[in-house]
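Every protein chain except one is present and positioned as in the full complex.
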């Protein structure tokens, strides 16, 4: 009953096999290999748009490199207060941007709203040298609290951002889970909705360590390649990252894996809705359930073998915790958890 | 006849298999997994010393993170003018150290000498706030020109560095090739000779992308883990990097692979010594041969299918070029190259 | 009727005269001159404590250099959301710290409370490599909204900060105004209340451009001098900054100047309290009055020659604005403003 994170689970056999194939025979180093080219083609078809793509090995690297390319040192990145870039990257965006500022926006279910963005923007005077200058809006899809932005929500936010001269970045560490929920195409939640750059994640859906930074307008790429190299993120055998992405994008395996994870989260939610003491904290739209239970129940679940993270300290005898599902989470674990919660 | 670099060649079957095994079943994320612990144990035994080890995915990351941990922003790193950190990392050390300076030292065969180091040190006044302060000596083993420092050479340089309050870093991207040449133990060219931190490379000897930063004194580790995270180099599924290192270090496969590469380089050298027009530029002690030939011969070799990098522009009708061998270079390629050079 | 800022007003004759004297005859450069030594002595006596002091020429430099010395790149500085370091320094702290994070705390009248600090700290796990690590609490005295922390308030906050292993920095750009309000000694609101480092401001009270970073424990100085030099803030003729501070600290002129500014602010407040439509937004404890008036009144004041900054956009037909007084603000301007507001 491991609901800690998707990282606890491994990879797909297809991805391992792809690594094996990539290892055979000589190949060009860095990014000049056919596999990287093929991933570029796959993503262009997938997004129905010309794209410039850059494989990297971690979500933090993807986000920080994308943000640094879009935001000057004297700029500001607007993001939700719960976002990964704000909370879980140890200040990587600040380091990569050489000292830009993250402006934190509150909002229900980890989602930025146009009202909140407008309110935050009001504090920054354009061209006023004492203020950092609004440069990027960063949205997480799906969010850190398991919710999903609709294409219309993204479009409204992008429009406001662009009207202020900002670029729009999407942290898509769980991009597949969002798509699986929305039943729209990748283009619909990205460039068609105004997104300029995407951290396309695969690691949380089966890769060993593979993400791609995707730019929908080559004018935004600027010095990205130098930044990637200067940060130690240009691998000499980059084809092994591309090999992961290549297998990941073959067919619709990546969407099916995400859909499975989402389904298991819904199954958890459905089960827990029948647990009288349980309170679901956020809409369950992707692969995470945030639920609170009386402390005694939480203890019983852990004693019974369930692993999960608390989400903040206990309050009033109850604990809020997070349950994450993945393509590899056994359905039996889900059912056993609900059963145990019900006792 | 691919002699461009070792990166052109893939990985070992054992390493691919290790990745497959690491993918089975749930495991702790980041570095809390048994594989990372096992690599730690392996390296401690190998170096006959307590070590703190940190897997990363590229040599540039290993070097830059190690240097940033050992050198303050107002410090100086002394290194050979040909060193990878000086030439081929796009300023990564300067970025990671937040603006420290690399002091370049000239020296034959890409080796720093005590005389040259002393001469360079004379320009820096201790405690003089206008000068960057000597903080690290970085040596490459084996060097960028295919030569190897002896334990005595390293010890003499380390002693001088330590006497000036500096730490000693070793860029061991080709550490195995140096060991295979020297027939001494890993401890002899590292901590016993005064090395404080080592970038232990595996990627140039068969890994997909796996290096380990090794500290021989835990007091030097300081904030390394925060730096690694902040630079996007802490992988969520770090066990897949450790899995590579684990297979790499199993038995003496890594030393045999390096010895094979060295042997092929010697075979190239021996063959080329019989080519009248060829001039070997540096002692061939590891897996690289630097040789010059008349431009016409160079053209004939390329036309015949040999791939290699020029080392500087043609001078006086001759071109200096580099031939790199690896564990996977076919011996036939070596012999065919010599044959073609001989025509 | 210039109430824009104290910067609009010049310097004291005593300070200009001190510059003239400092210009006579040869003197040691950088900080080795007798004037800098005398400022050190003056501040030690003033604070009744051994201090290490470092003159700089701007408040942003003082704050950013102090914070960078106290906070590692992976650290967090806790400060009020209205603080100068958060709002008005274009991200200087992030640049100087090499990417640390400012954690913004809300609180009435621009003051941090222990409750709010505790709440903010709860989001950061000690030793958890994904989170920036709490390193510094920065308080502004007097605050950006014209209020003043009492010694007891500072002590309570410092105690909490120290208990979390953090250092306490005070942005004392308006330190004199706070002292003039409190009628306590400099020691009472600094080291006796737990402050580790102070940006001691003089520019907002009469200097041309002179501040001193004051450390109350030399162990905290660490590499400050290298940071100051590396940031271009070590002046070759630093004695001209020290000459300003020397004249500033001669006798109690600096406290009288601040007391005068405070008195004028109170006079403004008292007058405005009789203006029916006026609403004073914050306690007037230093040299600033925050007041709102109907937009028509605001227009009439500006048309009548009053200069001041709005504090946010008009809301509901009213505008909040800031009135700053200085040692050089004519009392007639104050009275004329009130008169005009009363019409």
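Per-chain residue numbering starts at 1, and chain names A, B and C are given in the order in which the chains are listed.
One rule holds in what follows: contacts are C-beta pairs under 8 Å (C-beta built on N, C-alpha and C of every residue); 3 or more make two chains touch, one makes a residue touch a chain.
Keep in mind that this is a model prediction, so the values were computed, not measured.
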Margin query: Of the residues C:184, C:231 or C:281, I need the one that contacts the missing chain.
Written below: C:231
Next item on the list: Would you mind spotting which of B:132, B:170, B:247 or B:268 touches the chain that isn't drawn?
Entry: B:132
Margin query: Suppose we count only contacts with the excluded chain; which residues of chain C make the list?
Written below: 2, 4-5, 7-13, 16, 19-20, 22-30, 56-62, 64-65, 89-92, 95-96, 203-204, 208-209, 226, 229-237, 240-241, 328
Margin query: I need the residue numbers on chain A that touch the omitted chain, in ascending order.
Written below: 30, 72-74, 98-99, 129-130, 133, 223, 225-230, 234
Next item on the list: For the chain that got dropped from the picture, name the residues of chain B it touches.
Entry: 73-74, 87-92, 94-102, 104, 122-123, 129-132, 312-313
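Going forward, only the chains that are shown with their structure count from here on.
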Notebook entry, point to check: Centre of all protein Cα atoms: which chain's centre is nearest to it?
Noted result: A
Note to self: Can you work out the whole-Å distance between the CA centroids of chain A and chain B?
What the structure shows: 34
Item checked: chain B and chain C, separation of their C-alpha mean positions in angstrom -> 51
Next item on the list: Give, as an integer number of Å, the spacing between the C-alpha centres of chain C and chain A.
Entry: 41
Check: Multi-chain contacts in chain C: which residues touch at least two other chains?
Finding: 73-74, 98-99, 129-130
